[in-house]
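All protein chains but one are shown in place.
Chain naming follows the written order as A, B and C, and within any one chain the residues start at number 1.
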Amino acid sequence: MQALQTLTWNDTWYLAPEIVLAAFTIALALLDLSLPRRIDRDIIGWGAVLGLVTAGVFVGWHIHDLGAWEKAGESPFRNLLDGSYRVDDFGNLLKLVFLGASALIVLASLGTVKKEEVPIKGEFYYLVLPAVLGAMVMASSGDLITLFIGMELLGIASYILVGVRKSSGLSGEAAFKYVVTGGTASAFVLYGMSFLYGATGSTRLSGIAQSIGDAVEGSKALVYVAFFLMIVGFALKLALAPFHAWAPDVYQGAPTPVTSFLGVVAKAAAFAMLYRLFVNTALYAYADTAQVREDLFLALAVLAAAAMIVGVAGALRQQNAKRLLALSGVANAGILLVPLTLDITSFHSSLFSEFIYYLLAYVFMNVGAFAVLTVVSRETGSEELSGFAGLYHRAPWTAAAMTALICSLAGLPVTGGFFGKLFILFGTVQTKQYWLAAILLFTTVVSYYLYFSFIRQMFMRSGDTERQTKVPMATGLVVWICAIASVALGVLPKPILEWVDGLFSVSLDFLSR
Amino acid sequence: MDITFAQYAWFAPLFPLAAFAILTAMGRGLGRAGAWVATAASLLSFLLSLLIAIERLGGTAEDYTGRIEWLRAGSIMLHAGYEVTNLTSLMLVIVTFVALLVNLYSIGYMKDDERISVFFGYVALFTASMLGLVLADNLLTLYICWELVGVCSFLLIGFWFRKPEARAAAKKAFIVTRIGDLGLLLAILLLYWNMPNHALDFTSLYNVFHSQSDTLSASLTTLIALLIFLGAVGKSGQFPLHVWLPDAMEGPTPISALIHAATMVAAGVYLVVRTFDIFEASQAALAAVAIVGAFTAIFAAVIGLAQNDIKRVLAYSTVSQLGYMMLALGAGSTAAATFHLFTHAFFKALLFLAAGSVIHAIHTQDIREMGGLGRRMKITAWTFGIGALALSGIPPFSGFWSKDAVLAAALDESPWLFAVGVVAAFFTALYMARLFFLVFFGAPRGDAKAYAHAKKSPAVMTVPLVILAVLALLAGFVETPWNEWLGSWLSGEEEEGGINGLVVIASVGASLLGLYLGWLFYGRRSSSGNPAAEKASGLRRILERKFYVDELYELAFVRPLAALGRGLDAFDRVVVDGAVRLAGRSVQAAGKLNTRLLNGQIQAYALCALLGAVLLILAIAGRRFW
Amino acid sequence: MTMLGSYLTLAAVLFCLGLYGVLTKRNAIIVLLSIELMLNAVNLNLVAFAKYGINASLRGQVFSLFTMTVAAAEAAVGIAVLISLYRRRATVNVDEYDELRR
């Protein structure tokens, strides 16, 4: 029996991003309490942004360190607490995505969140931080327990965030629905985890990886049950069809920035966890597990396909922009799931590059689109699609940026959305999953119609008012960052993919040792 | 003999083409000056043609061919070229001469029309294309010009575009002749892929078909010949594609003279002559040509009996005469056909121009409203009379000699064809007599005021009439039974002459009988209209309705096609587009269903999810057993 | 039946009961409690595996401790959300929480 490894002072350095976030949360909470009422809580928001950026800097630092170690021949990852917590490139890259996305979201919401809507504005800002913290823990975990803790941290924080518009009955209803779904999902994941623990006798991912072969041999049923329960749980979390029905309701009821957060960060975190669980448990490693793996991945592929189809089809008749984007999120979750379900063959093992690239593109297009939606709904007081009518006349530049974002969402060149999809498609074709490629392509085509309903409204209809729409500076900045990034990702995907490929390694970062 | 002029033959079409370009570019600004530009161009062409013809009269000049590469698609080379032979030089002279006269005539005839420059532009373009057609050294070039003359014909028929009849006639002319054109096109395609070296020029055609080599199978040869003949049928208004030609009389009369009497309609005959080597290789094709020709000759002549429009009578006469030419060709005699083409060009142009003169004077085309015009328009009457006699085949007018040649050829082939020819000659004389007497004799029946205003046509119109009348009188002497100059010049071989008494007696007898009967019915008692016709009113109605061919076509083709169009249109809307809409709707409906499921009940969502999970697991597990 | 089997069966029954509650109960509080029931089934599972599993260790029990804590927090937030909602709607009937739809 190995000795219990506890936290050391040394480890605090590796945990720096997480610690920074925790510290900022507490500090901002205290600040919020102590500040007089009359002071605008935007300052808390700026503080939150600062915290996110600081954490991001630390993550960047770690990435740099890990790279340096790899060059020096050391292992390019660190195990804390006997592998419960891992600092590796997989986690770090995702953390950067979480932090960046959250920073953009908070930035966009500065100045657009109405005080009447969210009376406890400060709370809204500093609650984002623990949610991100939870996501980061999920990305870095090497143990079922930490995974679960991260998941719940994210979950509980976001329950509150969804319900933060206390004055609105809708917000409360959304929060309640989210609690029930989230709780049920957690229960399923946990129940599955318990079986996985039972089958392998370990909660450590590396431990599971070592004994999963025997476990399959011993009691295949147990492994099946474990994974299927987890799949159901994750499908609920990710709102994959037919587990998606809650998403539009919750997204609609939540304040727009929170919706954006749920759509991007919460989803990405769940994906991080999926990767950890399905890849780190080394289902690839053994011949015995081939059948299990095949079944599980087929199930995931079917879910992905269903999500793409249902998400797009469901959004077709949608008149509410937020619900529309929620359903588009369902479809995009399906797309993001595709790389995971592809075989790893000697000629195809770029699944993570495919995933993170599309994730990145998705972050920008989604955050940007929600930011525009905030602006529009603030102006027109409506979250309906018709609120976009005539936006081109009222705010031509914002309309132009939105067009770029829409193109990215629809997967039209030359945008990140296009290239991300192309890359994923190439993976599916390489592994000869033509049916998946076909579904992806055809849902994409139908989604043209869907996303272009924004364009129809913005350019081809006239709105009720000709008054110029005022775009708050911070929000405008975010919109433009997102739009430009969306286009840049499409024109020059190479640097990022080069960088990711240089950092990331299947064997070192994915497969726990 | 040196070839000097032949190598410049390609200038002949170029002059009128340039005139066309000038007229089109300058537009209406040119006004009547445009008429002189076009006339000058046609004069130049005529002079050149004359020089070329004179050069060749000696009979020793080599055929001259010039060509350029028109289009190359890899190994496929298509040429555009011209060829000067005796036949083409003869045709050049005919075309340019008639064109020149018609141009002159039109200066007077069209002088009050505001679109006179457009008219002359079209005529110039027509002349250019017709000369191109005549000169073409290969079938493709010929085909191109063939279509162009068709278009000019179409444009000129519809020249008075405000008249709905003109519009309909133009459309009909184009579409009906196009049926024939497509036959020619298919023939060209067949020849292209079956001829050695993909050659389409007439020299190669001669070499291949004349040598009786079995390069092409007999059935293929027949098919090609029939397809070419289809083209000729369309262009030359042979039955059953004759329907457009009488309607084409909606165009200005000079056009009827130039295009629909003298030149373009004869292009079908010319085509068969040029490709006669192919026809000769197929007995069946020759028989078809002969039968169609003979039938058309008598069929159109009979219809001509009952028409009341002066130009329509002439039009049916043209159809009938073209039938004669085809008959001659079917009987194997290109010389007779060409000869008849030659003479017909003059006397029919004459007849039309004279008719135009009449119409110009009294502004009606209905012969029932004419009468007694001979006294007011002496020159017109005289020249018309000469033309009528020539057409009727009365010696020594040119028509006699050529009709004689045709009938002699027909007799050689089959007595039946000969008999049909003779009967047709009888009818020809009859309707010409009717026409002549009704128009120029008797008392005026129509609007007295118009009659009073009828005056002599200006010199620019009468001079061409006189020239043509002289030619109608004399042109026949180039080929008489004693002196077969034309035939031998064309074929390059000495031909044995000889007079066939039976032919002469039969044809002259039939014609004289026709004239006499015509005088009997219309000349003697002209004031009372046409008593003979009243007696047989049932037959007359059939004739007036032209044997109901138009109605039959309407019923057999136009309406079914329109119905098919509507049917397919409905199909396109309902089935094809319907399928698209259905697909769109079903996707939308799926979306709607999905939306309906989102009823706000969280427990329903959960149930849905649970069902989904169960289904998924069942599917994955079931896959193992399935 | 082995001990492990019995425990697992019991946990499964509990889980299904909880799930059933979530799916059918009209009272929002009972729905939240049903979720707790499902989490408790997990705890039972974990502890059973920790004791009778192939590689018996304390880990399962530790895991169950975490689960309980987190479940408590979750329940607290859930109830808080519910109270806030109740103030607005004056009902705890889940069926009536359907303003967000379509």
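Odds and ends about this structure:
The criterion applied here is as follows: contacts are C-beta pairs under 8 Å (C-beta built on N, C-alpha and C of every residue); 3 or more make two chains touch, one makes a residue touch a chain.
Throughout what follows, contacts and distances are computed from a predicted model.
Between the names "Sodium:proton antiporter", "NADH-quinone oxidoreductase subunit M", "Hydrogenase 4 subunit B" or "ABC transporter ATP-binding protein", the one given in UniProt for the chain missing from this structure view is "NADH-quinone oxidoreductase subunit M".
Note that the undisplayed chain, when the full complex is considered, contacts A, B. Here the missing chain is touched by one residue of B:Ile54, B:Leu189, B:Ala218 or B:Ala556, and it is B:Leu189.
Checked against the hidden chain, the listed residues B:Arg72, B:Arg368 or B:Arg596 yield one contact partner: B:Arg72.
Although one chain is not drawn, the whole complex shows that of A:Ser75, A:Gln291, A:Thr345 or A:Ser382 it is A:Thr345 that touches it. From the options A:Ala221, A:Ala290 or A:Met460, the residue with contact to the unseen chain in the full assembly is A:Met460.
Considering the complete assembly, chain B touches the hidden chain via residues 69-76, 143-145, 147-148, 151, 158, 161-164, 166-167, 170-171, 174-175, 178-179, 182, 185-186, 189-190, 192-193, 561-562, 564-566, 568-569, 572, 576-577, 579-580, 584. As for the chain not pictured, it touches chain A at residues 344-350, 352-353, 392, 407, 412-414, 418, 422-423, 425-426, 429-430, 434, 437-438, 441-442, 444-446, 448-449, 452, 455-456, 459-460, 492-494, 497-498, 501-502, 504-507.
Please note the rule applied: only the chains that are shown with their structure count from here on.
For this pair, chain A with chain C, the centres built from the Cα atoms lie 25 Å apart. Centre-to-centre, using mean CA coordinates, chain A is 79 Å away from chain B. Look at where the CA atoms of chain B average out and do the same for chain C: the two points lie 95 Å apart.
Those residues of chain B in touch with two or more other chains are numbered 595, 598, 600, 602, 606.
The set of chain A residues that touch two or more partner chains comprises 176-177, 180, 184, 248-249.
Across the complex, chain C is touched by residues 144-145, 148-149, 152, 155-156, 159-160, 163, 166, 168-170, 172-177, 179-180, 183-184, 186-188, 190-191, 193-195, 197-203, 211, 215, 218, 248-250, 252-253, 320, 323 of chain A. The residues of chain A lying in touch with chain B in their complex are 176-177, 180-181, 184, 228, 232, 235-236, 241-243, 245-246, 248-249, 295, 298-299, 302-303, 306, 310, 313-318, 446. Residues of chain B touching chain C in their complex: 595, 598-603, 606-607, 610.
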